[in-house]
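Before I ask anything, let me first share the structure, which is written out below as structure tokens.
All protein chains of the complex are present and in place, except for one that has been dropped.
Here the chain labels run A and B in written order, and each chain numbers its own residues starting at 1.
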Amino acid sequence: MNTNPSNIMALTSNTSNKKETVCIFGTGDFGRVLGCKMIQSGYSVVFGSRQAQTSSLIPKDAEVLSHAEAAQKAAIIIIAIPRQYYNFLTPLAEILHGKVLVDVSNNLKLNQYSQSNAEYLAQLIPGAKVVKAFNTVSAWALQSGPLDASQQVFVCGDDKKAKQIVMDIVRALGLTPLDQGSLLAAQEIENYPLQLFPMWKFPIFLSLGLTAFFFFYSLTRDVIYPYVYENKDFSFFIAISIPNRICPIVALILLALVYLPGVLAAIIQLYRGTKYSRFPDWLDKWMLCRKQLGLVALAFAFLHVLYTLIIPIRYYVRWRMNSGVLSQALNNRTDPFINTYGWLNDSYLALGILGFFLFVLLGITSLPSVSNSVNWREFRFVQSKLGYLTLILCTAHTLVYGGKQFLNVSSYRWYLPNAYMLSLIVPCIVLVVKFVLVFPCLDKPLTQIRQGWERNPRYSEQSNHIINKSAV
Amino acid sequence: MNTNPSNIMALTSNTSNKKETVCIFGTGDFGRVLGCKMIQSGYSVVFGSRQAQTSSLIPKDAEVLSHAEAAQKAAIIIIAIPRQYYNFLTPLAEILHGKVLVDVSNNLKLNQYSQSNAEYLAQLIPGAKVVKAFNTVSAWALQSGPLDASQQVFVCGDDKKAKQIVMDIVRALGLTPLDQGSLLAAQEIENYPLQLFPMWKFPIFLSLGLTAFFFFYSLTRDVIYPYVYENKDFSFFIAISIPNRICPIVALILLALVYLPGVLAAIIQLYRGTKYSRFPDWLDKWMLCRKQLGLVALAFAFLHVLYTLIIPIRYYVRWRMNSGVLSQALNNRTDPFINTYGWLNDSYLALGILGFFLFVLLGITSLPSVSNSVNWREFRFVQSKLGYLTLILCTAHTLVYGGKQFLNVSSYRWYLPNAYMLSLIVPCIVLVVKFVLVFPCLDKPLTQIRQGWERNPRYSEQSNHIINKSAV
Partner (left out) sequence: MNTNPSNIMALTSNTSNKKETVCIFGTGDFGRVLGCKMIQSGYSVVFGSRQAQTSSLIPKDAEVLSHAEAAQKAAIIIIAIPRQYYNFLTPLAEILHGKVLVDVSNNLKLNQYSQSNAEYLAQLIPGAKVVKAFNTVSAWALQSGPLDASQQVFVCGDDKKAKQIVMDIVRALGLTPLDQGSLLAAQEIENYPLQLFPMWKFPIFLSLGLTAFFFFYSLTRDVIYPYVYENKDFSFFIAISIPNRICPIVALILLALVYLPGVLAAIIQLYRGTKYSRFPDWLDKWMLCRKQLGLVALAFAFLHVLYTLIIPIRYYVRWRMNSGVLSQALNNRTDPFINTYGWLNDSYLALGILGFFLFVLLGITSLPSVSNSVNWREFRFVQSKLGYLTLILCTAHTLVYGGKQFLNVSSYRWYLPNAYMLSLIVPCIVLVVKFVLVFPCLDKPLTQIRQGWERNPRYSEQSNHIINKSAV
């Protein structure tokens, strides 16, 4: 669109009311809904179909013609038919020459074909300008308006002009086009709608693994041990007591694992004396899923809070409290208040509350719309400074909770320490190493390295931009 | 703007520093703030006013002229005056010929006039290109920057070129234009800022109706019945006990109502043997407000959680517990621990916690910025798979809670069953029907139908896109 101010008058007297004509091959669901939406946005739509007859399902304002006739009417043709029927387009190659062909197809499986549908189409009709688009929106999302699912439309194609035309159509439909580059990106774009939370897989499997391990660990210590030695049936612990032991442990370990790669990266950089070497692949991948790790940890922390707050409502807890009081009453005895217990108990609760509060704050900040509205420095402040504070508070919460438990003699069963002791290993390592790294003798060279300094210097110009991942 | 790469050099040597001039008719709040913002964005602004004198309120860099003079200076004229004064534009018809007129007006009531303001304007000045825009942003939002309220500007108009010019201005002001098609959409756009949560009306009225019903139901059973038969005053139950009975019931019913239309749609499709017939209107509308129904249900579930967690702090609960202990102490008796009770109690609490956890997860996923960043398959996975799991957990929570209650003899009062029993009807129906639909003998034809197969086949091409609403 030409908005050069001096041209406005010229243009407005132009053919501006003639609406662009778009041709759609295929009268399936997606073709029809897309056509309908395009008519609403002011386009003329011609359907190309094997049988050139209007069905009641096709929007009223649209024409239905044979493929060849329809294609001749428009410069843009949307191919809304499955890949397996693409070969019937070959006879139309001449008509399609120079046209913009929009491939909207999806496959049923990841990497179903070695060649993406769009590239296959481009190879079939070499004279056409193939653009991949619209495969990430469903007909249902098109129909029901902008709020129900993603509005992002990934667009790629080798012809920049053709891509721009398609992106303008995307915008006109109220969707957000995202240029993904050349047609080489088509494979990835076609895989995108088939993905199921790829970034979440590692954090979720890891947390499930940890959950399973600590479940059997706690089962052994808290249910099987008393059953074997004291013949007591604590099987109902499976419902709440054991989950409430697992959740905080997994949450703390996962939270520490969010900050471990940053610490490892710093060590690697210090050792190498430069930031210009690539990290090992596993470290790169680990760093990219830190946000997901953190959110899974938050989910476990949230469950821990719910399980904890429900404690005084439990029948078992009420019964135990009552029998405690009753035994005192029957023995005419009143346990005195022990100030140390009061301090220990209140401080581990307070530490837990503050840790959870900051954790929730971190979670809110990682919502896309919130993290989009803060600048880079603010984002780093929240995710790094507040993040470490959260880790410190949660570790202290567990340590002080332990402090109370250490007084119990019954801590070791079958030489198994209490599960929470295991959970402290990773966070303590992270905090100790981080603490060491903060010392000037290490912090100063690290900062220099991150600003681009190299122990064995090579030529490099620097911008003022912070790039290094471990900075977060 | 012409970004054709080969033209860049030509263009940059061009008249590019000459800023576009925009004329604003009307020096009211909105006109002034809009003018101010446009000057900041690099436009020249000329105000057209009845009295061509600068007031202290008008931005310094703007000129104030008579309407006729101002209009001649620009190709775009923003009409920031109320509809009732539009007729004074008629004498200017000749000057306004061919210009882009931007109607920014709003009305005070929904459908105040049979004809939208923009269409009325287009009829008054037939030679002008009328574009509706800016009516959805307030002067306050323009002034205070992008974060405080909606930045979406709906734009419509019959002239595509004129619309593009206006949309470029919208973008230059840092707002998001949304093309709504021809001027026929003006009525809807003018109604938009007057709407008050139209999609929420049905869910909220429904939940209020259910709340009222169950309030009187519980009042009868829990306050009036004991007052009549046992002369006990439990009126203070109105504050917490009764709300905490109503909230979970309404939440569970609403959650089941989210999934009922999908089940109904599947039955209709199986019966008709095709997905190409429209659903009845009420079912369509019901489907479109499922998200809102679910969020209202979540709100009630959240209240239920708060009411439940507060239980042990209540004076009444503490007093009852204490008097229980005291009566045991005075009678020298200790109630034994009943393992079945422990299991029942812990499992209904655990089910409730897990159900609420998943429910919160569903709620977070329905935040616009989150649902925008997942693909269609992920959205379906969360909203459908996790949604049904939530419904199963919450129904089980209520059933197990009931399991405990069934042991009480005092369940029926005045032939009224406990309220939670009523709440189980809808969820159980949904789950049973869904369970039946999962059987291969029904699931297979249903999947075929949803892929486009018809029992009485007609011609239809299919794309690989999932469209059917009940698929969610």
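Here is the rule we use: a contact is a pair of C-beta atoms (placed from the backbone, for glycine too) under 8 Å apart; a residue touches a chain by one contact, two chains touch by 3 or more.
Bear in mind that the values here come from a model prediction, so they are computed numbers and not experimental data.
Of the listed positions A:Q51, A:N87, A:S373 or A:T447, the one in contact with the omitted chain in the full complex is A:S373. Although one chain is not drawn, the whole complex shows that of A:L309, A:L416 or A:L442 it is A:L309 that touches it.
Considering the complete assembly, subunit A touches the hidden chain via residues 1-2, 11, 14-16, 18-21, 75-76, 98, 100, 129, 147, 158-162, 164-165, 168, 178-179, 181-182, 276, 288, 291, 305, 308-309, 311-312, 321, 324-325, 328-329, 332, 334-335, 337, 339, 341-343, 345-347, 349-350, 353-354, 356-357, 360-361, 367-379, 381, 452, 458-469, 471-472. For subunit B, the list of residues touching the undisplayed chain reads 1-6, 8-9, 11-14, 16-17, 19, 26-31, 33, 40-42, 49-51, 55, 57, 80-82, 104-108, 136-141, 143-144, 146-152, 161, 171-174, 192-197, 233, 235-236, 239-241, 243, 299, 302-303, 306-307, 309-310, 312-316, 318-319, 322-323, 325-327, 329-330, 367-370, 372-373.
Definition applied: only the chains that are shown with their structure count from here on.
If you average the Cα atoms of subunit A and of subunit B, the two centres end up 23 Å apart.
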